[in-house]
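One structure follows; several queries about it will come next.
What you see is part of a larger complex, with each chain still in position.
Just so it is clear, A, B and C label the chains in written order, and each chain counts residues from 1 on its own.
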């Protein structure tokens, strides 16, 4: 395979980068707060709320994302009554599915992060007159985020790679374009290009998170 | 290319300029749909063909030359050219949607695509599950081996590693053949796609592949592979277009338009373009 | 009117009765040292006072207002209003590690009580002067020594202008040299007539600075009095034993 063919292949694969990037950004922005809400709900005083949230986290983490995407994309429209309103496009399904999936993972990460916040911090805040909500927002969250950040980085890197599953709901992404290029050219060069693209994306991601980690250090 | 076709119709091109006469069989309001349980089947509010503005065609976009992706990620191929022409004549928009082949039933069922049109072989199960068009192409399941292989006939497959694509007609034909019991391990090797299988054939992991003749020849020619298609074939078969069960109006409209294209020589034009000769596509 | 009145305070954890019957009074300007063996319930008593633990019974009255009466708690607002009169300094400082010294001091006044930034900053600077840490105003807690951390914690509690300061072993996480810095600040507070309740193992501090000693044992205050009385002529055998045991 010569240089110009590699360039052509790369150009074709780069078409997948846009959709991957959008998915990545939207899912991260949506699932991190959602995950934190789940974390708080999983420590809620009302037992049934805790059960539901924990069951949710348990099921989502125990089953493949691809099947979850299938249910959202193909399964939801079959629901009685509301089904009609739930006919989502492939990309919307992916957004919803990845967000719900990653929120469960982030919830677990944040749960661990909360454990790292000393009991004394809550007590000091209470004694200084902070309400529960103020304590969470002003004192607990900033400390928890710092502890959780390395795991969030890890999960984000996984998300970049997981975007390849989007094709299950008919959204062509990098790996799909690589596959069709391989099947056209009968030459695995496109996979090498995909490999490099993923590596570059993850490198950028890691640099961003390292910078963030340094900024949040105290 | 595949020459094993009988009934090579003369390419007379009457070319009646009026593309679609739109005979509008308005009585086909598809009452057949009601036989499915309505509660479970919420997304089945299908639009009758004359109200359709767009035809969404689902395909596994890596099946050259029937439907595949070019270097700029445009979807092209025999089926695409056919479908585009049909849509033009029906006066509706056309969209090709690449899907994961494993999800084609669900895509169709949930109305995310209108037809599967991707060199899909007619089988009894599919006749049951889908609304199928009349066949528009003949195909044969052939045996592909390396040029230097000792396999020269179907009988030579005994004790050899034989592969087929999962859920393909090649697979079902192979499994139905009497030779199947004697191949190595008494079972074939399954692949997600042809390219993987052909790659493994080149590497020597497998000895033979049973696959669609159309694809095999195209692949060998395009990529100058040292592979051969054996003379002896398995069963002949046909390609058809699938729509969701009950969508007889859509299938009838497509069938009718294809007949017109046959009559005015459009099919031959497309055949010439992709296979280098006329008559490959015929009704 | 007494500043604090505690009567028949009871508190258990599960089957363990930690406080069986605690009674005492605090006058304005008192510096009270609470001493006693480990596990006696000193910390628990202090934590009940400021509502970090819920009592099982008894009454706590601060400046005439009770937030718990015979084991029955008042409304949330009432509790907040009463406990706000007290500040607390913890053994482990519990500074907010993600905030600078300045923000540690000003976050409660500004974010919780709506004071202006200027007012809080001015108070912050004067209190840091008082504890001798004006130059550390922009430092992060992690860069401070233990003694410095504890002095910041004291300043932080003072920001809310409490009438009473509670200290739970404020120096026991510090080594002797750093201890003296913190005790110095506490002495200065006592000299300013701040009312203080100090749970401590520093007998020298208790003896020199406190005007009243409470000796706790087995969930009760078994002896109380001036330092001279308690150290000099302990009436209770347990008090005498305790002094005998600790190495001095």
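One rule holds in what follows: a contact is a pair of C-beta atoms (placed from the backbone, for glycine too) under 8 Å apart; a residue touches a chain by one contact, two chains touch by 3 or more.
No experiment lies behind these values; they were computed from the predicted model shown.
You only see one copy of each chain, but the structure file as a whole lists A x2, B x1, C x2.
Keep this in mind: only the chains that are shown with their structure count from here on.
Chain centres were defined as the mean of their Cα atoms; on that basis the chain farthest from subunit A turns out to be C.
Relative to the whole-protein C-alpha centroid, the nearest chain centroid is that of A. Remark: subunit B and subunit C have CA centroids separated by 83 Å (rounded to whole angstrom).
For this pair, subunit A with subunit B, the centres built from the Cα atoms lie 37 Å apart. Mean C-alpha positions place subunit A and subunit C at a centre distance of 46 Å.
Not a single residue in subunit A touches at least two other chains.
On the subunit C side of its complex with subunit A, the touching residues are 50-52, 80, 83-84, 86-88, 90, 92, 94-98, 107-108, 111-113, 140-142, 156-157, 160. Only residues 8-9, 11-12, 15, 70, 73-74, 77-80, 83-84, 87, 90, 167-170, 172, 176-177, 179-186, 188 of subunit A touch subunit B when the two sit together in their complex.
Of all residues in subunit A, only 118, 120-121, 123-124, 126-131, 134, 138-139, 142-143, 146, 218 touch subunit C in the complex they form.
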